[in-house]
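Here the complex is missing a single protein chain, while all its other protein chains stay put.
So, chain A:
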Amino acid sequence: MPFALRRRQFLAALPALASLPRMARAEAPELTFDQLYGGYSALGLTFSDKVKLLDGQSVRIRGFMAPPLKAEAQFFVLTRVPMALCPFCSTDADWPDNIVVVYLEHRQTFVQPNRTIEVTGRLEHGSWVDPDTGFVSQLRLRDASFGLV
């Protein structure tokens, strides 16, 4: 498939992203999944210095989009690798420790799980319970948008 055609379809599918200023996305510092936590123990994880430093600021993170909890959910889960199991659906599966919950500024279309995406949003750390679903998260991106890499 010619690149131009794919690009047009992509833009059509993601109107919110198309309207996003390109500069703002490029300027946000990048955070990787390996940089989220500074220490791991069975007694708990500790946030990395980088996460504490960037809290409240706009950051970019690359990862994979897990299938949404429900179509109308206001958030989705970003994972380091594509999720082989769906913890929302299976009674036996569970989320990995290092997930990031993404709250979108505008609705965007679900991206196939085999595709890497880059999400830009305001970083927030610390335990928080989603009021609609009860989903507990430690790391969030607020007012976020994403695009394919």
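Structural remarks
Simple rule for what comes next: a contact is a pair of C-beta atoms (placed from the backbone, for glycine too) under 8 Å apart; a residue touches a chain by one contact, two chains touch by 3 or more; residues count from 1.
As a working rule, contacts and distances are computed from a predicted model.
Within the choices "Cytochrome c domain-containing protein", "Alkaline phosphatase", "SCO6045-like C-terminal domain-containing protein" or "Putative aldouronate transport system permease protein", the name that UniProt assigns to the complex's undisplayed chain is "Alkaline phosphatase". Residue positions on chain A in contact with the hidden chain: 37, 40-47, 64, 66-68, 81-86, 89-97, 110, 112-114, 127, 129, 134, 136, 138, in rising order.
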